[in-house]
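The complex appears here without one of its protein chains, the remainder shown in place.
After this line comes subunit A, so read on.
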Amino acid sequence: MAEVSLKGVKKSFGRVEIIKGVDIHINDGEFVVFVGPSGCGKSTLLRMIAGLEDITEGTLEIGGRVVNPLQPKQRGVAMVFQSYAIFPHMTVRENIAFGLTIAGASRQEKQQKVAEAARILQMEHLLDRRPSQLSGGQRQRVAIGRAITRKPAVFLFDEPLSNLDAALRMDMRMEIGRLRRQLGTTMIYVTHDQVEAMTLADRIVVLKDGQVMQIGAPMELYHEPANRFVAGFLGAPSMNFLNVDVLALDGEAAMVGNQSLEPIRVATRRRAFRKDGKAILGVRPQHLRPVQSGKGLLHGIVAHAERLGSETVVDLTLRDNSELIAAFNEDKVFEPGDALELTFDTALAHLFPDEGELQTH
């Protein structure tokens, strides 16, 4: 078990800077998830922690020890890869025992630890099979088994569930959650799947273009996004962003509105705005409710509706031709062309500066 601390970490490939100065402190036993769009550097960051990529600048500490110059094997980390990366020429047993074999463990110790890992992951019956005889989920289980036998200080998961089908992904997600409670080891998990991030993480690190956008507990990020990027990245369907005019300002709130939005008061959350300037209003689709004609804050025409049974997702065109997605928590019928008025709780709306996408906490 160990803390992991990244201080001013940068990574360049040639002249291209991939990681642009990252500071993250991960507590002992914490489950931290790195999320972000493709190419945001989350996997690179994980590989730097593993020792598979050099750190161009800054320091990386694991368990209070600077590990920048250390080889992967000296860092006390274990990693589970997206492609499983289990050795095709070895049986499951040999795969799980690989790290122990390399470390020169006795046969007895290997047997005992392999048995323990197999028991935890419920795969005793698979030990003598070859990877080619296993399903995707079983292979990933073997990869996790290989990682846990060495009792590493830190587990690293690089999109471990991305190659699995939806049903299996949910099973394995729960299994990883269970494993985490059972082992209590520090875990760092990379994914682009926000459901995995929201359900597994103690804290989420949202990355974009090699920079940290926000670090926080899943619900904190969902309810109090630090910037427009985080707001749009978490939540499905993603948050609506409306270009609005700032009509008036007082200490803690702004009066905003536009052609399709009645003037409303929204908390500024200490962000700076200019009177008569532009701003961006963020409203989650789930916070929108249809109301009777004349009482709505927003006026739109239904362009398209999707009925999902538990939920109805409506795509609207507003008066200023911008697009808006609303998700209603019930099964309702809408026809394209229907006029619709919507309202929402302004306390749940977020106001972002017009160019504020990259602003961080």
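Quick note on the criterion: contacts are C-beta pairs under 8 Å (C-beta built on N, C-alpha and C of every residue); 3 or more make two chains touch, one makes a residue touch a chain; residues count from 1.
Note that in this section contacts and distances are computed from a predicted model.
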Complex member absent from the view - protein name from UniProt, among "Fe-S cluster assembly protein SufB", "Multiple sugar transport system permease protein", "Putative secreted hydrolase" or "NADP oxidoreductase": "Multiple sugar transport system permease protein"
From A:Pro72, A:Gly136, A:Gly257 or A:Pro290, residue that would touch the chain that is not displayed: A:Pro72
Options A:Pro88, A:Gly251, A:Gly294 or A:Gly337, residue touching the unrepresented chain: A:Pro88
Hidden partner chain, residues of subunit A it touches: 47, 50-52, 71-73, 77-79, 81-83, 85-89, 98-99, 102-103, 143, 146, 150, 156
